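Only a single protein chain was left out; the remaining protein chains are all shown in position.
For clarity, chains are labelled A, B and C in written order, and residue numbers in each chain start from 1.
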Amino acid sequence: MLRVAVAGASGYAGGEVLRLLLGHPEYRAGRLEIGALTAGANAGTALGALQPHLLPLADRILEETTPEVLAGHDIVFLGLPHGQSGAIAAALSDETVIIDCGADYRLTDAAAWEKYYGSPHAGSWPYGLPELPGGRAKLTGARRIAVPGCYPTVSSVALAPAIAAGIIEPAVNVVAVSGTSGAGRKLDVGLLGSEVMGSVRAYSVAGAHRHTPEIAQNLKAAGGEDVSVSFTPVLAPMPRGILATCTAPVRVDAAQARAVYEKAYADEPFVHLLPEGVLPQTGSVIGSNAITLQVTVDADAGLLVVIGAIDNLTKGTAGAAVQSMNLAVGFDETAGLSTVGVAP
Amino acid sequence: MLRVAVAGASGYAGGEVLRLLLGHPEYRAGRLEIGALTAGANAGTALGALQPHLLPLADRILEETTPEVLAGHDIVFLGLPHGQSGAIAAALSDETVIIDCGADYRLTDAAAWEKYYGSPHAGSWPYGLPELPGGRAKLTGARRIAVPGCYPTVSSVALAPAIAAGIIEPAVNVVAVSGTSGAGRKLDVGLLGSEVMGSVRAYSVAGAHRHTPEIAQNLKAAGGEDVSVSFTPVLAPMPRGILATCTAPVRVDAAQARAVYEKAYADEPFVHLLPEGVLPQTGSVIGSNAITLQVTVDADAGLLVVIGAIDNLTKGTAGAAVQSMNLAVGFDETAGLSTVGVAP
Amino acid sequence: MLRVAVAGASGYAGGEVLRLLLGHPEYRAGRLEIGALTAGANAGTALGALQPHLLPLADRILEETTPEVLAGHDIVFLGLPHGQSGAIAAALSDETVIIDCGADYRLTDAAAWEKYYGSPHAGSWPYGLPELPGGRAKLTGARRIAVPGCYPTVSSVALAPAIAAGIIEPAVNVVAVSGTSGAGRKLDVGLLGSEVMGSVRAYSVAGAHRHTPEIAQNLKAAGGEDVSVSFTPVLAPMPRGILATCTAPVRVDAAQARAVYEKAYADEPFVHLLPEGVLPQTGSVIGSNAITLQVTVDADAGLLVVIGAIDNLTKGTAGAAVQSMNLAVGFDETAGLSTVGVAP
Partner (left out) sequence: MLRVAVAGASGYAGGEVLRLLLGHPEYRAGRLEIGALTAGANAGTALGALQPHLLPLADRILEETTPEVLAGHDIVFLGLPHGQSGAIAAALSDETVIIDCGADYRLTDAAAWEKYYGSPHAGSWPYGLPELPGGRAKLTGARRIAVPGCYPTVSSVALAPAIAAGIIEPAVNVVAVSGTSGAGRKLDVGLLGSEVMGSVRAYSVAGAHRHTPEIAQNLKAAGGEDVSVSFTPVLAPMPRGILATCTAPVRVDAAQARAVYEKAYADEPFVHLLPEGVLPQTGSVIGSNAITLQVTVDADAGLLVVIGAIDNLTKGTAGAAVQSMNLAVGFDETAGLSTVGVAP
């Protein structure tokens, strides 16, 4: 029996981790137990008041997010504002599997961290994206895991094969349209329903978004030593999903590019290269851990064009966290994760 | 090993049946097999082109909806336009479990059928709503099942206890707001995204909707011999979900009314009476088989007020179909069905 | 030249008043001047940062909402939280036209005010709904005007003719589905885009909503001395619009009911009784000051059914405010107001 705690259970990441755990075969079989659920300002409240979709846990009372409450669990998921994971991790046993849905341990480059986050670098942990070259090995048996950002997940999976195969110039351009849950459950006028419905807007353009160096880090690790990344996030009126349009100057034709991707992802359970001509849509991966991709070449413009879709809360956050947990503790990697979306 | 066929696999009901079957423990355990998937105009097409969220079945080719194709299965789900189920049912073995998501066999009253559907009455089958008084017994071991309409499901569950307990006058008023998938995957200008987004509209008002006699039938069966039903359906800009506001002149106070509902649904796995003061929202039951209810009394107006929420495609259609299948063939009633929604 | 001030210019009501004023023929002709724009916490900010759709006023700096700032204007629109209008009104000249978009002066019954708002009753002002029987006369030349609530606007216009003509029992039931802007620009988790998109929910049910006594007051004034009002508001995933379903026990047939409404609204510029069988939709009145109605009878249930649609921010708030201003100062009643919506 393994006991799991979720810190930040009142947020979107924590809620999605719980949704997935409630459907996990190890939980259903009674070998995984959901222990402490913690929160900040919401401590003392019943989960049902905050996450009414998690009916089986509706009566659970949120505790405070402290090391004492989280101690005594085998696995701890953290869904906290950045800057808070380090103190908790330091206070827990080295044997505890800590899976951080936040940013604190994603970047290996201290300078990049400090430039983008404006605080001292906490260090880096194994990165929870098994689909990257060499990514799976680092997670097997890991005791500390940094869950990737949502934009870097889809962007890196969309571009890494091309970088690794050397079929593009290392100057990539990503425009990614996201649902609003990516911004978290944050009280911000710009995130009110009245403001977001019926409107799209870009934000943090021209390299200002914190996911920019994370995308660069992943592509460098895939072989793109001198990669430059242009990243534009766009907010769209939907709760979930990211659609990323990724382009880069290309050295091969469409068939050659497709062959690279077919080979790269032939055995990946969650990456689906769609049939030629079929384009990804976020509506097909809601609640699913799948990444759907299409790859082609714009011959006139001389660009590789890769389109990728994920659910930012599932594969982009909590699904990656559960997938990482599975690898860390030796469950089947796909346990509790589906490639079936909820549509329409 | 049981073989399942789905007729109408390119529609929303058929797609949702398949989504639930793919997650069903009997399917995962290899004891349930997904056999023929059929369609009308879409026969010959790969399912992936029509239901891109069902990635594990993407390469399956849709066959024509004929008795020959559907023969040889133990269970056949029908998601067809009304009027087509009878001929298929007649051609299949009496031992085949046929679960009709359409309307053909829902009404017991031939006159009501003819008034609302304008065609001869085909008859009636056991009605797939186990939560109604006596409902479960009719489904255990059944070989023909009529899946309830989506509006009648939530309206009947919301009002039957009050009727059965005699705490209301039998003059009920239901205003139910639905997502667009309830109208099916139909090419209709009024269902285009440009038309429905940012707009709500009523339709089939003043008793014109075909679900009106079905609600009345259920409430009569619950004890409301002389019940009159006012039903107003409203279309809202969301894909899934129904929120029903149900009122009727009341003879008791709020606490007494609540006690009736607590007792009626104490043991129902899918009906959740929310804590006092907490109101249902459709966003909490998306993809879930739960019905969430709140019951109170408007003392000034002298009315019982019951609010209910379901996912019209899950508990309102395909979830009820799978729940009925479970009862019919002896699986655990809740197998493959969840009370956890996908939110936000 | 008349000078206009808008207090609460950073909110949705204030923004909509400004949108309408910018298109008002008196403003275009240079006979109406937009003076002080004030706010609470947002004072000191440029309007363009808060209301980016009002490009011609983008550089205007919001001042603090004080009597001193508002003095010296001929017309003052108030879009303030309730409880704040009285002090401002007391400090301004009796000759100033004050048009309060808030609730403070809507109710004539002090007991009803105190029951629903929990504070001392400030009094009542002429009620800005000229479409009610006798409503227009009270506004002509008025110097203090209480703009109706959004739900009472559509509900009262939908039901007053039936009450006045005595064709219904005075027991009305209103279920009204509203867009999110009706809740104001308020930081509330339940109003975040992630929460509202894809979901509908009821709130303040069973007579708890503050608009309940306002609807009752209007219907009593129309002749329904003993009227009881059941009111259920429902929140839908759209920024604007209200669709009200109004029912009551009826004493006439559909044709007689229709005749009553045709006569009642024959000369009203903003009330449009749609052709028989055509149902209102909110999407047709976005940005418009129109109220669209359909009236029929559900013979089986013995109910009058009236469906009405408005834009809650236009006819439901700011349009009524401008219409009232027009009457108060002697402009054409329809000046600056349109019956043309922005669709799709």
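Here is the rule we go by: contacts are C-beta pairs under 8 Å (C-beta built on N, C-alpha and C of every residue); 3 or more make two chains touch, one makes a residue touch a chain.
Since the structure is predicted, the reported quantities are computational estimates derived from the model, not experimental observations.
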item	value
Contact with the hidden chain (one of A:T96, A:T232, A:N289 or A:S338)	A:T232
Sole residue of C:N173, C:S284 or C:T317 that reaches the chain not shown, by the stated touch rule	C:S284
Identified contact with the non-displayed chain, of A:V6, A:L243, A:L273 or A:A320	A:L243
Interface residues of chain C (partner: the chain not displayed)	12, 15, 19, 22-23, 48-49, 51-56, 58, 181, 197-198, 239-240, 272, 274-275, 278, 281, 283-288, 290, 292, 338-344
Hidden partner chain, residues of chain A it touches	171, 173, 175, 177, 192, 194-203, 205-207, 212, 228-230, 232, 234, 236-241, 243, 245, 247, 279-284, 286, 294, 296-303, 305, 307, 309, 343-344
Residues in chain B touching the chain absent from view	12, 179-181, 183, 185-189, 191-198, 237-239
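Please note the rule applied: only the chains that are shown with their structure count from here on.
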item	value
Relative to chain C, chain with the most remote C-alpha centre	A
Centre-to-centre distance between chain C and chain B (centres being mean Cα positions), rounded to whole Å	38
Distance from chain C to chain A - Cα centre to Cα centre, in angstrom	44
Chain B: positions in contact with at least two other chains	197-198, 239-240, 281, 283-284, 286, 343-344
